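A protein chain is absent from this complex, but the other protein chains hold their places.
Letters A and B mark the chains as written, and numbering starts fresh at 1 in each.
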Amino acid sequence: MPLTYALLVLAAPASGHASLTAARFARALLARGHSLQRVFFLDDGTLTGLASAVAPQDEQAPLQQWVSLAEAQQTELVLCISSALKRGLLDSAEASRHERPAATVHPAFELGGLGLLVESAQTADRLVTFG
Amino acid sequence: MLLHTVSRSPAHSALRDCLAVLGPDDAILLLGDGVYAAIAGGEGAALLAGSGATLFVLEADAALAGVQERLLLPGATVVDDDGFVALTERYGRQLAWY
Partner (left out) sequence: MTAPAAAGRKSILVASRHAHPGSSLPRSALDTALAAAAFDQPVTLLFLGEGVLQLLPGQDSGAAGVRNLRKVLDSLPLYEIETVYADAAAAAAFGLPRDALPPQIEWLDAAGMQALLDRHDHVLGF
């Protein structure tokens, strides 16, 4: 029976490889026929959305893994807005609002409130956390 | 039924904190640095064996860490990513320790 999943990612993309594991888990659950409602990035997890991250040649870039997933599956990738702002992750609207020189978030990600995580807790069949 | 995922090495408090609240029908999946607790003969393995927990180890992370299957404590079941998802199907709730 197909289930609806939501993922909560708290780990920074460059710390350990929880972010890569989460992306692999996302692909694996889709391969098993389940659906992925959204991935909610909170706390240091919001750093995943930094558009300018450059991974070394011999490493997989978490950013690229998540972007590919979003492009292939239209997966909703949400950065918790309060965590994101604090870490310098701004989209164009926030960059304007806070008079910062540029948007720093990759377009595959959107900024959103914790209400979306709460909604996932209520509506998804499975909520899996990666810290 | 809870699936506890532990991703810090046994030197951290994550494993002990987890074992303190482990329920009789729960399972533990070791991933990230957590796989080091599955090395037979180590203190982490002793804690795990003593807890009687149903134990899984994420294959990709064990390989990355160099924790080959022959090093694992008896009773640890290696799962791949598909197996990880299957565990979350079976165990309706998951709690991450890190």
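As a convention for this text, a contact is a pair of C-beta atoms (placed from the backbone, for glycine too) under 8 Å apart; a residue touches a chain by one contact, two chains touch by 3 or more.
All of these numbers come straight from a predicted model, not from anything done at the bench.
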item	value
Contact with the hidden chain (one of B:L2, B:L47 or B:A86)	B:L2
Option touching the unshown chain, where A:L10, A:L50 or A:L63 are the choices	A:L10
Sole residue of A:A31, A:A72, A:A93 or A:V118 that reaches the chain not shown, by the stated touch rule	A:V118
Residues of chain B (touch criterion as defined above) contacting the omitted chain	2, 13, 17, 20-23, 93-98
Residues in chain A touching the chain absent from view	8, 10, 42-44, 80, 82-83, 113-115, 117-119, 121-122, 127, 129, 131
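One rule holds for everything that comes next: only the chains that are shown with their structure count from here on.
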item	value
Intercentroid distance (Cα basis), chain B paired with chain A, Å	25
Contact footprint of chain B on chain A as seen in their complex	3, 5, 10-11, 16-18, 21, 24-25, 27-29, 31-32, 34, 126-131
Residues of chain B touching chain A in the complex	5, 7, 31-33, 58, 60-61, 64, 81-82, 84-86, 88-89, 92, 94-98
